[in-house]
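Sharing a structure, written as structure tokens. Questions coming.
The complex appears here minus one protein chain, its other protein chains still in place.
And now, chain A:
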Amino acid sequence: MKIKTTRFGELEVNPTDIITFSEGLLGFEHLKKYFVVDPGDSTLILWLQSTEEEKVAFPIIEPKIFKPDYIAKLLPADLNGLELNSLNSAKLYSILTIPANVTEMSANLKAPIVINSAAKVGKQIVLQDSKLSVKHEMYRELKTYIVNFSSDDAKRTNISSSIALEGEMKTNNRPAINETRNLEA
């Protein structure tokens, strides 16, 4: 099927490559269908392109590239709608914000995009970890990676390893059901 996009012109997209975000993305709840565009450029940035609105495309990147120790700890509830039987078929991406001064680019580590590439469903998941930033500046780290490593796909890091299911974690310090969780300003 042909899909019009503002950035990439008209693209021929295989219907099986279309990913359904049944809840949409925050602020874009009305858009449910996306596909991933890899322009194959040196920045390693991919795009999550809407099929329904041609100008809506989110620049995304695999967070392991600039933050090797990043782990998205998912709650069982996060898996609802993702149809994930195993985390091996999950792909993890951070949405990037690229301002006029590109060196101030940032990644949203707090709410990554998780895609079940087998079932073709995706979800933007708000992680519980309060230390994660929605605006993590990572230009330096990205540059270091690009200078040191080839952009060859084969050398990309193993993404599935950066997702963990809460409860299966060895260092599970999450409070049990009857403990009190405090939310303070």
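Throughout what follows, a residue touches a chain if its C-beta (ideal position, glycine included) is under 8 Å from a C-beta of that chain, and two chains touch if they have at least 3 such contacts; residues count from 1.
Everything that follows uses one rule, which is that contacts and distances are computed from a predicted model.
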Out of "Translational regulator CsrA", "NADH-quinone oxidoreductase subunit J", "SLBB domain-containing protein" or "tRNA N6-adenosine threonylcarbamoyltransferase", which one is the UniProt protein name for the chain not included here?
"Translational regulator CsrA"
Which residue of A:Thr16, A:Thr103 or A:Asn148 touches the chain not shown here
A:Thr103
Which chain A residues touch the hidden chain?
7, 25-28, 39, 41-43, 45, 55-59, 75-78, 95-100, 102-103, 105, 108, 110-111, 124, 126, 128, 134-135, 142-143, 146-147, 166-167, 174, 176-185
